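Missing here is one protein chain; the remaining ones are kept as they sit in the complex.
Per-chain residue numbering starts at 1, and chain names A and B are given in the order in which the chains are listed.
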Amino acid sequence: MSANLDVAAANAPGSNLGIAIRRGLTDGAGVVAILYIILFALYALWDPSALTVSGVTNLSNNAAPLAIAAAGESLVVISKGFDLSVAGIVSLSNVLMATYPVEGPGGALVSLMICLGVGGAIGALNGLLVAVLRLQSIAATLGTMIMGQGLALVIMDAPGGTIADWVSYTLTDVLFGIIPISGLIMLAVVALWLVFRRTDTCMGIFAVGADETAASLSGISVVRARFTAFVGAGLLYGLAGFMLSVQTATGNPSAGTPFLMLAFAAVALGGVSLTGGRGSLVGAVIGAATLMLLQKVLFSGGVSSFYTGIFQGAVMVLAIVFGSVISRLASTGARA
Amino acid sequence: MTSARPSAALQPPADTRRIGRIRSETISTAAIFALAIILILASRFVSPALGSWDQVDTIITLASFLIVVAFGQGLVILVGGLDLSIASMITLGGVLATTWNSSFGSEWVVIPAVLILCACIGALNAVGVIWLSIPPFIMTMAMGIIVASAALGYTSGTPRGASPEAFLALMKGSVGPVSAVLIFVVIFALLARALQSATAFGRRLYAVGANREAARIAGVATWRPIMAAYAISAVCAGFAGMMLVGYANGATLRMGDSYLLPSIASVVIGGSSILGGRGSFAATVGGAILLTTLGTVISALGMDQGWRTVIEGAIIVGALLLLREDLIARLRNRSAG
Partner (left out) sequence: MTTLRKLLTTTCVAAGALASAFTIGMGSASADEPKKFKIFLSLSYSGNAWQSEAANIVKALAQTPPYDQMVELKEVISGTDPQGQIAAYESMIDAKADGVISFPISSTALNRTVKNGCEKGVLFFMYDATVTEPCAYNVSYITAGFGENTAQALVNALDGKGKIFLSRGVPGNSVDKRHTDGAMHIFKKYPGIQVVAEYYSFWDDRTTQQETAKALAAHPDVDGIWAQAGEFGAIQALRDKGTRLVPMTGENSNGFRLALADPEAQKNGLKGVSAGSPPATAGYAFKLMMEILTKKRDLKAMNIQYPLPWVPADKVTLCKGDTFEDGCNAFPDGKVPSSFVTEVFSPEFLPELSLKSALDGAPTPGKTIQPLPAEVVKAPNEPGINCQKCDPPADLYKLTKIEPTVKP
């Protein structure tokens, strides 16, 4: 019976698109993308400046650091882990950039290398502790987060420093007059993911997250998969710290602290399962963008004072419910 | 080599799992407390007044809030969830206990009323997690944000009123030479551990946490233990808030914030799995005391805050390395002969 239906569905005109859409919707990224579009529509409705180039650029600049940090976090979460060190690595990259500013585009590249280096190093330490020495990821990364925050405080004991002008002016600007550069950088991360998604290593990360025993029995190196996830995450946190420096144009030893809760919220909102094995980095990026957009939507909707918090909590819950409703409709639709 | 007696091959291997599990729980709990004691003794190098009974008393008083909160958090983690709303529940418990205490008369009415309210909010978390399939992270985080904002609006920013007498007595009083808090902590720890590890209710929590499907098939109505866990977590947080109010004789709206991450850390350092199904409260108490001891010793170090923080993180990683599962298992195997 179902076989006939499948054949019938496969032969129906437009079915490929339908299947693709359905798959997109049952994948968390698709759902949160719809949510973002709805929120953006509301925002544009109440604040027409949302549709201007500067409005979009502001949104993009604001979202970029968290989006990239959430992208890194999603790698670890997919491998069934928790990475708290995002707060430490972001703070550390930020204060390093502010303490050692290097001018010009070449200088920006040097600063970027420093941030990536720091992130990769701490990511490798996390990988060592969790993948090789088998500590619980949440506890080990708590330790490395605290160490990272301490190092940031050692390097800079109060907000200050300077970020190179080229970094803070050019990278918050637009290309060809309409495309925000921070948006291009986010797209680059997504593009890297779509390439990485097809590699065996990435499959390994998903497999390890879904069922570690089965994965190891199928010959996947659990240690290598987890280690790669942590290093990749660390690199992305370094990049996030770089983008944060770009936007705030200043150094702050506690710069990374707000990222901790927000990164996980973005990951969960983006449909990445916190028990591992399912989800997409793209979902985490859109989830982060949604969280940052939410503040603006609430403001333009006239919500103020302590009601902002109440609405934020309510919207988060409603967003997830909405997402699972859509998901369920899409998957029952497949059987219709 | 293969001189096995025929009868041995026919007998099923003896099930030593339960014995093994108790042993490793005891060993890891003992290891955590040992680490805490070593830290206390080592702090004598930092200052001669440390390493004393006075310091231990201070540590246990300061750890008492964390111990109560970590119990609730531990139960929720045990069933495979996470409770991020405890910070706001601590605040709510404290704020309502002081504000209603002044307006509604007897504190013996106010205190249970507030705790019941906390339980209801915890149950709401469970409703979202179980029936709306909202990930616990988001559900409890959203609830926390909502409760904190509501408290801000309700008090216009300045919680008024004084602490209930009962909690003042608990936190400031003493029974003979021993502070009341110490006695409370010991009694609470024993009762809580018994509830978690030695009752049918506790066993159901472990079952649901280890494998929810299997528990359901085995006939456990899985929503009941889960809802109970979230409700107890909220009540513990509210109670801890009242304890804080007794300690400081007043409530503030952010007083729960600094207990969220440490509550999770205590549970995890105590060896419980963040994914549920395993853990022991005795070890969690050890984790809470270890963290508080570490904080006390660190703040006595006479160096820049940055380096102090780095050392704190390094000691946490070091403690985790020492408390590793396989090390504990090796110890257990060696002790089993």
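The rule we apply is simple: a contact is a pair of C-beta atoms (placed from the backbone, for glycine too) under 8 Å apart; a residue touches a chain by one contact, two chains touch by 3 or more.
The structure presented is a predicted model; accordingly, all values stated were derived computationally and were not measured.
Engineer: Per the definition of touch given earlier, which of B:L195, B:A300 or B:A314 contacts the omitted chain?
Structural biologist: B:A300
Engineer: For the chain that's not shown, point to the residue among A:T99, A:T201 or A:T257 touching it.
Structural biologist: Only one listed residue reaches the unshown chain, and that is A:T257.
Engineer: If the hidden chain were put back, which residues of chain A would touch it?
Structural biologist: Within chain A, the residues that touch the unshown chain are 12, 14, 18, 21-22, 25, 34, 38, 41-42, 45, 47, 49, 55, 58, 62, 65-66, 152-153, 156-160, 168, 172, 244, 247-250, 252-255, 257-258, 262, 292, 295-296, 299-306, 308-309, 318, 322, 325-326, 329-330, 333-334, 336.
Engineer: Touching residues of chain B against the unshown chain: what are they?
Structural biologist: Contacting residues on chain B, toward the hidden partner: 43, 46-47, 49-50, 52, 54-55, 58-59, 61-62, 91, 148, 151-152, 156-162, 172, 244, 247-250, 252-255, 258, 295-296, 299-300, 302, 305, 309.
Note that only the chains that are shown with their structure count from here on.
Engineer: How about chain A: which of its residues touch chain B in the complex?
Structural biologist: 80, 82, 129, 133-140, 142-155, 157, 253, 261, 264-265, 268-269, 273-275, 305-310, 312-314, 316-317, 320-321, 324
Engineer: In the complex of these two chains, what residues of chain B are touching chain A?
Structural biologist: My answer: residues 80, 84, 128, 132-139, 141-146, 148-150, 152-153, 261, 264-265, 268-269, 273-275, 304-314, 316-317, 320-321, 324-326.
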